[in-house]
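One structure is given below, represented as structure tokens, and several questions about it will come after.
All protein chains of the complex are present and in place, except for one that has been dropped.
Up next is chain A:
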Amino acid sequence: MPCNYAYSAPAVSDREASVAMLLDFDRLGSWRWVLLSITVLVALFLLLPIIFIAALSFGNSQWLIFPPPGWTLRWYRELFADPRWLESAWTSAQIAVCVTVLSVVIGLLASLALTRGTFRGREALRALFITPMILPVVVLAVALYAFFLRIGLNGTMLGFVLAHLVLALPFSVISISNALESFDKSIEDAAILCGAAPWEARFRVTLPAIGHGLFAAAVFSFLVSWDEVVVAIFMASPTLQTLPVKIWTTLRQDLTPVIAAASTLLVLFTIALMLAAVVVRKGMKR
């Protein structure tokens, strides 16, 4: 993003200074202990379920008793011994990767049209792209189920990918559109004047410049598909299940600590993904 340091810097630092003064921790006196307690409580509320699940996955009771009477790795062994768990994880990963690629590509093309285009009904089209985010997921799931039933896509990989793509696209369109809007079109014009063909200018200048938006779109799209359970329950067949669906059906049939083990691994995977995102982001900013 082109920014004029000489002009913007003083204004921003003034504002930051006054905000910092308002929230200066040292000036709060005894209030700071109240704030600290609230923070700790909120953090515990958010983290405790995850810690419970992780603890239960190592507990040796098969009735999910907390605190566990003893410790074991049995549930992890069972998890890896059962090919259906691995299969569903592999299915989830394949679907999520396909959704990510399609969502970013289509999101980029749609965002280019929505931010650069001058056609009629542009705002309506933008709203249409965002609707899956606002619509109740169950409504969408039933509609997709009914539709896919007619064209025979239920229980297929393609059906899964298309259904999740509908859910992921709003995230891509929003994050890529935002990046494109904050990108000055003059920079692309400058690249063209420098001798780059229009497509080359977009590929070599615009795309790298909105890289953070593309990356955010990819991470969101992946997680939307990877975590999704409602639509997936409708799409799933006995032979084709995603990991969240497998957890859900296992949960309904027998309440085994293997679920806790699977959930713990899911959480670890998500944390790893988020950490990777932070690292990539830092690398991009340089």
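Assume a residue touches a chain if its C-beta (ideal position, glycine included) is under 8 Å from a C-beta of that chain, and two chains touch if they have at least 3 such contacts; residues count from 1.
The rule is short, and it goes like this: contacts and distances are computed from a predicted model.
K.L.:
When one chain of this assembly is omitted, its UniProt record names it as which of these: "Transport permease protein", "histidine kinase", "TonB-dependent receptor" or "Branched-chain amino acid ABC transporter substrate-binding protein"?
P.N.:
"Branched-chain amino acid ABC transporter substrate-binding protein"
K.L.:
Going by the contact rule already stated, which one of A:L109, A:A190, A:L251 or A:A276 would touch the omitted chain in the full complex?
P.N.:
Among A:L109, A:A190, A:L251 or A:A276, only A:A190 touches the chain that is not shown.
K.L.:
For chain A, which residues reach the chain that was dropped from this view?
P.N.:
Chain A touches the missing chain through residues 1-7, 184, 186-187, 189-198, 200-201, 204-205, 208-209, 211, 286.
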